[in-house]
Each structure stands twice: as structure tokens, then as C-alpha cells.
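Here's a structure for you.
A single protein chain has been omitted; all remaining protein chains appear in their positions.
On to chain A.
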Amino acid sequence: MENLSFLFIEDDEIEVLKFKKSMKKLGFTHRILEAKNGEEALEILKKKEELPNVILLDLNMPKMNGLEFLKELKEDQHLRYIPAIIVTTSNNHQDMLESYKLGIAGYIIKPLRYEDYIRKIQRVVDYWMVNEVINF
């Protein structure tokens, strides 16, 4: 099975840990790039040394928040094709609408239970594994 690379943009340490632990627990060996906020993520992406296949990002982050990051991402001629999936606690209708308007590939609400979270992550990753993704 081919390995994917994920860019996980999240300011909360535990969330990052949660994601990594989930991936590990699920037996996935996909590459995980990390960024603490939108700004950092853009820096990584703009270097174009290693572009991820899928971006997972939180909305509420310090400095550049999720929506601002999305806007910048979608303005870039190349980066705009990387599927970006929101992973957030906010089920705010407005946020969701805005995200989809900007062109996201998915919107996932973080469940309270850790087990539920793992299940959701599994499905997301599985989904992208059956997808043909663009390799830059």
C-alpha cells in the first residue's frame, strides 16, 4: 500500500499527539507533517520541498486561523489542488459555509470520545487511500 503524506495543522499539542497516536494505533505508516498554525503551514508549503497529499487543519488557531490559511492556500496556483479537510470542534454553520465556499475536501467534527475520534480518522485515511491523489 502506498504511503500518503498528511500535513496536520493544529495548535493544541494534545490534539497533535492524539492524531499521531490514532494513526499509530490504526497501524498507518503515512508520513505526517506538522504545523502549529496557518502561517507555519504556509511556510512549509511554500518551500515546496515536500508537498503533502492531504491537509488536515483546525479552524481556531492563533496567528493565522484555519479560514485565513485556506484563503491563502486557494490563491496559490499549485497549492490550491491539495485537498484540505477541516478537523474542528466547531459545528458553527457560518464556519462550515465559509469553509466549503473556499473549497474544502471535508469537514470533520472532533467527537468527545477518543474511540470515536480514532474511528473517524480511520475512515478519513481509508478514504484518501482509495483515492487517486496528486503527487507533486
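Here, a contact is a pair of C-beta atoms (placed from the backbone, for glycine too) under 8 Å apart; a residue touches a chain by one contact, two chains touch by 3 or more; residues count from 1.
Note that contacts and distances are computed from a predicted model.
Remark: of the listed names "Carbohydrate ABC transporter permease", "Spore germination protein", "Thiamine pyrophosphate-dependent enzyme" or "histidine kinase", the one matching the undisplayed chain in UniProt is "histidine kinase".
Touch with the chain that is not drawn comes from one residue among A:Asp12, A:Glu75 or A:Asp126, which is A:Asp12. Considering A:Phe8, A:Phe28, A:Phe69 or A:Tyr117, the position touching the chain not shown turns out to be A:Tyr117 (whole complex).
Along chain A, the points of touch with the absent chain fall at residues 12, 14-15, 17-18, 21, 60, 88-94, 110-115, 117.
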